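One protein chain omitted, others in place.
By letter and in written order, the chains are A and B; residue numbering begins at 1 in each of them.
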Amino acid sequence: MEIVEHYLYTKEHEWINMEDGTGTVGITEYAQSTLGDITFVELPNVDAEVEQFEPLTSIESVKSASDIFSPMSGRVVEINDELSEDPGLINRSCYDKGWIAKVEISDMDESSNLMTAAEYGSYLESLEREGEAEGDE
Amino acid sequence: MNPYIANTQTDVRAMLDAIGVKSVDALFVDIKPEHAPKSFDLPQGLSEFEVMERLRLLAAKNTGALVPFIGGGYYDHYVPAACSAIISRGEFYTAYTPYQPECAQGTLQALFEYQSSICALTGMDVSNASLYDGGTALYEAMMMAIRITGRKKVIMDGGVSPIYRKLIKSYTHNLHFEFIETPVVHGQSDRVAMAKLIDKDTAAVIVQNPNFFGTIDDHSDIVEKAHAAGVIVVSSVYPVSLGLLKTPAEMGVDIVTGEGQSLGLPLNFGGPYLGFMATRKKFIRQMPGRIVGETVDADGRRCFVNTLQAREQHIRREKATSNICTNVALCAVQASVFMSLLGRQGFRQLAQLNLDKAEFAREVLGKVPGVEVKRSSPTFNEFTVRLPKDASDVVEAMIPRGFAAGFPLGRYYPGMENYLLVAVTEKRTRAEILSFAKVLAEVLR
Partner (left out) sequence: MKLIFEKSVSGRQGFKLPVSDVPVQAKIADRFLRKAEAVLPEVSELDVVRHFTQLSQLNFSVDANFYPLGSCTMKYNPKFTEKAAGMPGFAELHPLLPQLKGGDRYVQGALEVLYDTEKWLCEITGMKAMTMQPLAGAHGELTGIMLLAAYHQAKGNKKKYIIIPDSAHGTNPASAAVAGYEIISVPSDKNGGMDIDKLKAVLTDEVAGLMMTCPDTHGVFNSQVSEIARLIHSVDGIMYYDGANLNATMGRCRPGDVGFDVVHLNLHKTFGTPHGGGGPGSGPVGVGEKLEKFLPISRVLKRADNTFVLDYNYPDSIGYIASFYGNFAIILRAYAYMLLLGGDGLKATSDHAVLNANYILTRLKKYYQVAFDRICMHDCLFSASKQTERGVHAIDIAKFLIDQRIHPPTVYFPLTVKEAIMIEPTETESKETMDVFIEAMIKADELSKSDPHVFHAMPVTMPISRPDETKAAREMNVNFFAPRA
């Protein structure tokens, strides 16, 4: 499962890439492959205030609707308009062209609540082990 | 003996042996003695013949003999035999929600065609695959407007069916919405009152065309004012009238609903009916209910599926657009057969025929001494007359003389006790209308 080295991650499988006080947010490879073909991205409003780990927006696939949570608190400063025409961008390029929103971060200290790429990698492994255990029951 | 159970004693034995239990009772071990019914006192079963005989007697206690001039949103239109024949086919009648599109293309395509016909009739972009009935559809439209705008004030035209208004009030009793009803002036929506009320806190203006009094209106100006304040306009329409009348889309309305009973469904003493809903494409994700969409299969062949299901309760659970699960698919198919039979010209002719008969009745009743027919606003196939005495007494006196004379408005509109709402469909003949006027004259004498 692809993980980008310098991004930070949440347990709900969002990533954030922080540069100069602004964080670009998207969902991970694991999230997009679990969701399947994405059919709709409800984009947040520019200027919306968001809290860490609170719903930022939602994504639909054919048979699911999932909330996307903001990795950091702040204000939405830009959204990826291309997703309204082509939600499949997330499936094809979840870490790059399929970004969802840019957030002006209000509290950098919150980043300590996020996982590094390495931590997220082991988190994914632990999920896989749990899944197997469930299957054995 | 139960004719719907195939298992013989031998089958039961064989199945119990396979399962490895001694008796059917053993399969109910989880139901403990303390759960046993305190009573289960039901009548003995009857044969099919005996049941039919009993129902025939009950049906005879109802009257099929009254000549109906009663409407109120539910009309005595003719139901073509082909409508009933098609929906009696077991393949439609005994199928369920098309969860597996490969073995449900019949229902899916029929519903896609239904949606398309509703769009053709209303002029709107998109329709759902039906809701329960006209009243619940209007409630769903109001909730949709509240979701779209995030506002909680609703302006309701007093010309909207009081049956619908009562229902919506029950539903929203706990939900802290602000409801404001505006009066009806000369039979039409009160523009002045509405203009004063429309503001940035308003979610929706709800109107009806023709309204409960049968009056025709053009709501374009109200739509313009509403849109300027970001307000959604919902219109409840009577589908047969759309054979002639300006479409809600032409007026700029955002959400259209209506009672589809007049599209080939019997009156059925109140149901099942058909709620239809259509809207603009940009609001499709906020629309409740099933929606059928076109796609292609693995080999590129055109086909149809339930789509945008992520809005619905089976996926989104408590965050769904509505709690509605199934709709009234069979009624939608019936309506689709009806619209296809009538077709482009037939549908217009049907509307014209209703209008002509009602206009004739209006003229004839206007000549009955003591009866006053208001002519200030145009009407479609239903209109109000003012009687010299309480309309409910007049109606009561007309029933033994063979007429369901109309609906007394005093039941829902205090102060209008002398007003009678009279409906005339294509089924009423000149002779019936003349006879109705004659008997009314006698009763009023």
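Note that contacts are C-beta pairs under 8 Å (C-beta built on N, C-alpha and C of every residue); 3 or more make two chains touch, one makes a residue touch a chain.
Predicted model, so just to flag it, every value in this text is computed and none were measured.
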Residue, one of B:E178, B:D201, B:E224 or B:E294, that touches the chain absent here: B:E294
Options B:V160, B:V223, B:M277 or B:A329, residue touching the unrepresented chain: B:A329
Touch residues of chain A, complete complex, unshown partner: 36-37, 39-40, 60-63, 87-88, 134-135, 137
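Rule of thumb we're sticking to: only the chains that are shown with their structure count from here on.
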CA centroid of chain A to CA centroid of chain B, Å: 44
Residues of chain A that touch chain B when the two form their complex: 39-40, 42, 60-65
Chain B to chain A touching residues, read off their complex: 285, 309-311, 315-316, 319
